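A protein chain is absent from this complex, but the other protein chains hold their places.
On to subunit A.
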Amino acid sequence: MTTTPPTPAPVPGATLRQRILVLYLSTSALDSHVLGWAFYDGSGRTSPTTGDAEEPPYATGVAALRDGWRLIQAAQLIPPYPGHEYDVSFLKHEFFFEQIVDIGDDR
């Protein structure tokens, strides 16, 4: 049996916001290399948008973990629908990460 670490108690007066990083990887492995990426910033401190960067923020998904991002969702592995085995469509290996930031006096 494993013990779940306790959730950190909110700091009184803190105003927490979520920052989201989405990484698209080469395979379903989290340590495979980054092909695409997107940022969404709930703190309002930055305004990421389409086509705003040339180089990815991390080389792999694991590199994001090592920098403190928390993985909150990974794409499921879904077999191709019969008759559509050779179709190409959305990027398959999508991983959502979050950081929680205190916007403090930015409110």
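Note that in this section contacts are C-beta pairs under 8 Å (C-beta built on N, C-alpha and C of every residue); 3 or more make two chains touch, one makes a residue touch a chain; residues count from 1.
The rule is short, and it goes like this: contacts and distances are computed from a predicted model.
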Name under which UniProt lists the unshown chain, selected from "Sugar ABC transporter substrate-binding protein", "Phytanoyl-CoA dioxygenase", "Thiosulfate oxidation carrier protein SoxY" or "Acetyl-CoA acetyltransferase": "Phytanoyl-CoA dioxygenase"
Sole residue of A:16, A:72 or A:91 that reaches the chain not shown, by the stated touch rule: A:91
Positions on subunit A contacted by the hidden chain, ascending: 22, 24-27, 32, 34-39, 47-54, 56, 86-93
